[in-house]
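What you see is the complex with one protein chain gone and the rest in place.
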Amino acid sequence: MARRSKVVADFDAAVADIPDGATIAIGGFAQPGVPFNLVAALGRQGAKRLTCIANTTGGAHKPRMPDIGMLVENGQVAKVVCSFTAGTRASDVLPFTPYYERGEVDAEIVPQGTLAERLRAAGAGIPAFYTPTAVGTELAEGRETRVINGREYLLEYALPVDVALLRAHQADEAGNLRFRRSQRNFNPLMAMAAKLVLVEVEQPILPAGAIDPDDVHTPGILVHRLVQVPPPPDGIWPMKREAR
Amino acid sequence: MARRSKVVADFDAAVADIPDGATIAIGGFAQPGVPFNLVAALGRQGAKRLTCIANTTGGAHKPRMPDIGMLVENGQVAKVVCSFTAGTRASDVLPFTPYYERGEVDAEIVPQGTLAERLRAAGAGIPAFYTPTAVGTELAEGRETRVINGREYLLEYALPVDVALLRAHQADEAGNLRFRRSQRNFNPLMAMAAKLVLVEVEQPILPAGAIDPDDVHTPGILVHRLVQVPPPPDGIWPMKREAR
Amino acid sequence: MPWSRQQMAERLAREFQDGWIVNLGVGMPTLIADVPLGEREVIFHSENGVIGYGPVTPPGQEDLHLVNAGGQNVTLLPGAAIVHHADSFALIRGGRMDVTVMGAYEAAANGDFANWKVKGAKGGGIGGAMDLAASAKRVFLMMEHRTRDGSPRLLQRCTLPITARGVVTLVATDLGLFAPTGEGFAVRDLAPGATLDEARAATACPVSD
Partner (left out) sequence: MPWSRQQMAERLAREFQDGWIVNLGVGMPTLIADVPLGEREVIFHSENGVIGYGPVTPPGQEDLHLVNAGGQNVTLLPGAAIVHHADSFALIRGGRMDVTVMGAYEAAANGDFANWKVKGAKGGGIGGAMDLAASAKRVFLMMEHRTRDGSPRLLQRCTLPITARGVVTLVATDLGLFAPTGEGFAVRDLAPGATLDEARAATACPVSD
């Protein structure tokens, strides 16, 4: 199974065939695990009317890093699906905010655990599940709930993805991935949920077999294309956030 | 968080407080990952009216290893929940079979993937989910189904567990576990599903911090008691199956 | 000359396309992991979370921590990965299996099949069969064309409790390779010396050329 390598030449090649209207999932929580280089490449590629799924739309912190907000500013986004559609402080104005307030971009706000579980469900062939999260809140208004063993639960549906943009620490040519520390976050779930999985990799890509099978975080059969992140300034790497 | 060790003296101490009527999940698929020593200890301990969850009731192969069938023969089991309640060959007669046929033990047969997902759901606070598995079969008769995006799905409920008996390859004193090769199987899911998690460990138990946090398969906060498996003949280890 | 089990395995393996993820069930299908595929490269998945395994381990070299779905000790190929049961069946239900190959008691013209419960039994053995049958892109069966007492196993409708509805793609038997058509089975290939008439006589529903 090791004969074919999944390594592609560069970020632009990796994202070249993403079509208009695609649903894109973007890994990461804060900076760790965000595929900065693939997001930047998607900006250059220019696909339109995208639905973008990530924890946040980004841009609440400095330095500014490639994020959904950048794709919004670039006119590429029809809708976002995020657990934050505003900043964590009332005073935050995200790059996304004015577009959303003017109605130029749609948004679905989803509790973070529900977002993770809906992505997993899409990858796991589970079309819907019940969760206690958001019961009794504005998010549950008009939606189906069900009492099971005396507790009320909300019905949630799988969230399938066309293309996942991920960032991993290590990969082998068969596509097996390892994430470092909190870089893992949504990345393995988006790999499960997506039809096409593109990964930027921090370390030199290893020959198949170099990662012990017990140590694989995301199995290679879920991964389609790998690009090694070059050192800065050619590659984009996490940076220390400025205090605020 | 490393001050307290979860290591207990021996298998008998680990299982001492399992009450009559408990729901017990037993890890393993074929031999890898089966907690032979904890099952044997539960036999000695003698708790009655148990509900036992595992992939099979065991006993289809030689040499015979500690399994649910042994607990059934010992008069300890009220019900089993398994993906096999008969052997894989029509000619197989499992130790469990005559008790089941006489109605002395009840059984719920569950497709293997549904069994895994129901255990995960119990651990994940998901009370119920939909699956395509078993739709249109005898198992779905009289049960609730639902059409989602044009396909029919069966409603399945979480399968919570009182006590999980697991076998791991490595553990640290904080309870973090690593499994080797196909030993992993149901073990991490049963750890999620159970209120009390008992683990027999093949290698000497490591100090907390000796397993890299990226390499943990089951986080220690799910694990309560660890016992190191002694070398044979005191400890029970996987053996090569006889051909048949 | 009817096909041997080895020949049935080889015939089904000819259908595999380069790059497929292939799940092999317990029993006869395990033979397929050893069939040479030439230039084609497939990845074998086992329901217990083993992705990328190879042939059965030579005697004396077994790794007792590593088994396939049939409990045989197998080898791992470079690029293999291990996942737990929930993730393994996530791959299955998630539609990642290009094909699953299983044994069966009965296969029917409407694509139903039965492989988990024998007549009169209390209890059965489902294992991963229902998950695989419901969600793999293709379901290949490997089975004897007739029971030991000569009754057909390829039927208009299954008489045993089914494993899944309308999912069978191909059936390899000792007599040949067959595809359910709704009304009966279409012959895709015949074992050397087997005839269409012989296949028709051994089948309880129409067999077309």
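Letters A, B and C name the chains as they come in the text, with residue numbers starting at 1 for each one.
One rule holds for everything that comes next: a residue touches a chain if its C-beta (ideal position, glycine included) is under 8 Å from a C-beta of that chain, and two chains touch if they have at least 3 such contacts.
Predicted model, so just to flag it, every value in this text is computed and none were measured.
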{"item": "Among the chains presented, those that the missing one touches", "value": "A, B"}
{"item": "Contact residue for the chain not shown (choose from A:23, A:37 or A:85)", "value": "A:85"}
{"item": "Option from B:94, B:222 or B:236 whose C-beta touches the chain left out", "value": "B:222"}
{"item": "Contact with the hidden chain (one of A:95, A:160, A:175 or A:188)", "value": "A:188"}
{"item": "Touching the absent chain when the full complex is considered, from B:21, B:75, B:98 or B:213", "value": "B:213"}
{"item": "Absent-chain interface as seen on chain A, which is shown", "value": "29-32, 55, 61, 83-88, 90, 97, 100-101, 107, 109-117, 119-120, 131-139, 169, 179-189, 217, 237-241"}
{"item": "Touching residues on chain B - with respect to the absent chain", "value": "1-4, 120, 122-126, 172-176, 192, 207-209, 213-214, 216, 219-222"}
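Operating definition for what follows: only the chains that are shown with their structure count from here on.
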{"item": "Furthest chain, CA centroid comparison against chain B", "value": "A"}
{"item": "Averaged-CA centre spacing for the pair chain C and chain A, given as whole angstrom", "value": "37"}
{"item": "Chain centre separation in whole Å, for chain C relative to chain B (CA means)", "value": "27"}
{"item": "For chain A paired with chain B, centre-to-centre distance based on mean C-alpha positions, whole Å", "value": "34"}
{"item": "Chain C: positions in contact with at least two other chains", "value": "76, 82-83, 86, 89, 92-93, 135"}
{"item": "Residue numbers of chain B (touch at least two other chains)", "value": "117, 131-132, 179-181, 184, 217"}
